[in-house]
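Please read through the structure below; I'll follow up with questions.
With one protein chain held back, the other chains of the complex are shown just where they sit.
Naming follows writing order (A and B), and every chain is counted from residue 1.
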Amino acid sequence: MRLVIPLMITFVAGMIMILQFFVPATQSMGESLQEWYMIVASAAIFLGAVNLIQVHTHKIRFKLKNWKYSPVTIIGFSVMILTGLFLGIEPGRPFDYMFSQMMVPMGATMFSLLAFFVASAAFRAFRASNWRATLLLVSAFVVMLGRVPIGTMIWDRIPLISEWIMQVPNLAGQRAVMIGAAMGMVATSLRMIFGIERSYLGGAD
Amino acid sequence: MRKILFVLPLLIFTGVLFAQSSGITSDENGDCFIQSLTAEDARNDAGGNIDIKWMVATDAVIPDSMILERFDSGGVWSPISTILPANGRKTDANLENGQEYSYRIVPFYGGVAETASETAAAIPGKQWIHTGRIGMLVILTLISLAVFYYIEQGKRGKDLYIRRIAGLTAVEDAVGRATEMGRPVLYIPGIMDMDDIQTIASMVILSRVAMKTAEYGSSLLVPTCRSVVMSVAQETVKESYLQMGRPDAFHKESINYITDDQFGYAAGVDGIMVRQKPAAIFMLGTFYAESLILAETGRSVGAIQIAGTAMPSQIPFFIAACDYTLIGEELFAASAYLSKEPKLLGSLRGQDVAKLFFMIVIVLGVLSATIGEAWEPATKVADFLKTITRVE
Partner (left out) sequence: MATFLEKLGNIDRRIIFIMMALAVIIPLSIRMSLPIPIGEGPSKDMYDAVEALPSGSRVLLSFDYDPSTMPELQPMAIALVQHLMTKDIKIVSMALWPMGVSLGNEALIAVSDSLGREEYVDWVNLGYKTGGGVLIVRLGSDIKSVFPVDYDGNPVDDMPVMDGVNKLGDFEMIISLSAGDPGVPAWVMMAGDRYNIPIGGGCTAVSAPQFYPYLSTGQMIGLLGGLKGAADYETMVRIGVENAPAGTATPGMAAQSVAHLVIMIFIILGNISYLAGKKKKGRVK
C-alpha cells in the first residue's frame, strides 16, 4: 500500500502527458499538470533555502568539521535576500551592485577555470598511442586551429576542414549517442510509468 | 414530403460538417482588393481557434491599411487586428467551441473605409487525434510493445544476455575502496531538476549505490543543485538504507541543497571534494560546462571516478578525466545492470529491438533517397519513411 499511491500518481500523470500529446482535445489536462509542476517547482525554492540554513546552522551549533565556512554562507545568503527584499532590485541598489560586482565576476571566474582544466585534460588525454588515438589527435588540432583566426592565417582551408569535421563525423557520433539515449529515455519512462522500475521508491525486489 | 423531411436534416448535418472541416469560403471578388478570404477551424488543437487566410489582387489599388473584423455575439462587426495589405494568415484565438464566427476584411484608403470583402465563417472545435503525430504514435506503440514483450519474456525466466559495462561493474569496487580508506562516497546527480529523465535515471542508480554504502557502512554525500532533487534523493537514500536494515546509518543532512546556480554549484561541490577528499565520486545525470571542472577536481584529489551522461558534448570531458564513463543509453541501463532483475533486463532487450528498428529505417531511408537520385520510384520509399517519422 505504501508504494501503491505514488505508483498510481506516476501512472496517471504519465498517461495524461502521453495522451495530451496525441489527443489535442485533452491538452487542457496536460496544461493543468504542467501548471502544477511549475507551482511545485516554485515552492521548492523555499525548501532548498530552508535546507541550506538548517545544514549550516547545524554545522555551526555542533562545530562540525570546516564549520567556519558556514557563517560566510549564511551571511551571504541573508544579505542578498534582505537587501533585495527591503531595498529593491532596481539598478543602482545594493542588490544590483552585489549582483553585478560580485555574482557576475565570481560566476565568470568559475566558468573560466574550464580553460585551465581543458588544457590539462587535453595534455593528458591526447596521446598518439594507436592509429585511432592519432586520428583523434589530428582532428583536435584541425578543429582547434579552425576555430580561431590564426588557423586561417596558416592555411585558409583549415576552417573548412574544421567545419567538415564538425558537420560530418562529429554529427554522426552525436546522432548515434542521441538516438541511443532517446531509446533509453523512452524505455526508462515506460518502466517508471508502468511501475516496473520502482527502486527509487525503495521498492526494489 | 417524407423524403424531403428525411433529406433536410441530412443536408443540414452535411452542411455543418462541411463548415467544421473545411470552413466556409467567400467567393472571389473581382472588384475588391481582397480576392479571397477563407476561415477554417484550426487543425490539431484543443479548440477555440479559427485560421483565417486571405489573398489580395495584384492589379488593384493597394489600400493604406486593412482591418480584420469578426461578427460577434452582440450582432456587430468588431475589429480584431490591423493587417498588412498583402497575402496573409491569422489565427483568431480564445473562441467558444461550436459557435459560428464570421470574418471580413475592411480596406482603408486615405483613412476612409471602403467596401468590405465577402465574409467567411467557421466553427471552432476540438480534435480527438493529432494527425501530424500519427506516425509517432505508431512508432511509440511498436517500441512499447517490444519493451513489454521482452519484459514478459524476462518474467518467464528467459535468459537475457547483457554485455559487461565496465563502469557499472566498478560501482561495488569503488564503494568498497571508499570503505577501506575510511573516506566518503560523493554522488553528484547532475545539475537538472526532476523533470529531466537523466536526473530520474540518476535517482534510480543512487538507490543502488546507497544500498552498497549501507551494506559496506561507508558515508554517502549527495550535494544537489535543485531542491526538488534534494527531497527525492533524501527519500531514495532513506528507503535504500531501510531496505538494507541500516536506518540508523542514514543521515539526512548529508544530502543537501547547495544552489541552483550552475557554477556556484560547481564551486560548492569542488569545495566538498577538496575538503572531504572522497575516495569514490559518481557523476551521473545531466551535466553541462561544469562537467570538466568537477571531473578534474575529483581527479586531483585521487578519487576513483565513475561518470555517466546522455549529453553528447560532455562525454569527451568525462572520458578524459574519469576512470569509467557511461555513454548515453548506458546511464539508463544502469538500474537493470546493477539489479539483474529479469523485468528490467527484459526492458533493455526491448529497447535494443527498438533501436534496431530505427537503424533499419535509417539505412532504408538513406539507400532509397540515394537510389532515388537515379531511379525515381525509390524516392517514394524515402518519402514514406519521412512521413511516418515526421512529428508536427
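The definition used in the following text is that a contact is a pair of C-beta atoms (placed from the backbone, for glycine too) under 8 Å apart; a residue touches a chain by one contact, two chains touch by 3 or more.
Treat the numbers as computed from the prediction; the structure is a model and nothing was measured.
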Contact list for the unshown chain, restricted to visible chains: A, B
Touching residue (missing chain; options B:S36, B:S202, B:S231 or B:T286): B:T286
Touch with the omitted chain, as defined above, among A:V12, A:V50, A:V72 or A:V104: A:V104
Touch residues of chain B, complete complex, unshown partner: 81-82, 91, 93-94, 191-193, 195-196, 260-263, 286, 288-289, 292, 300, 311-314, 317, 391-392
Residues in chain A touching the chain absent from view: 27, 31, 34-35, 37-38, 41-42, 96, 99, 103-108, 110-112, 114-116, 118-120, 122-124, 126-129, 137, 140-141, 144-145, 147-153, 156, 159-160, 163, 166-167, 170-171, 174-175, 178
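FYI, only the chains that are shown with their structure count from here on.
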Parts of chain B lying in touch with chain A, wherever the complex brings them together: 44-47, 126-130, 133, 136-137, 140, 143-144, 147-148, 151, 193, 195, 197, 200-201, 203-204, 206-208, 211, 226-228, 230-232, 235-236, 238-240, 242-243, 253, 256-258, 260-261, 263-264, 266-267, 271, 275, 289-290, 292-293, 295-296, 310, 312-313, 315, 317, 319-321, 327-329, 331-333, 335, 339, 341, 343-344, 347-348, 350-351, 354-355, 358
Residues of chain A defined as touching chain B within the complex: 18, 21-28, 37, 40-41, 44-49, 51-52, 54-55, 58, 65-66, 69, 106-107, 110-111, 113-114, 117-118, 120-122, 124-125, 173-174, 177-181, 183-192, 196-197, 199-205
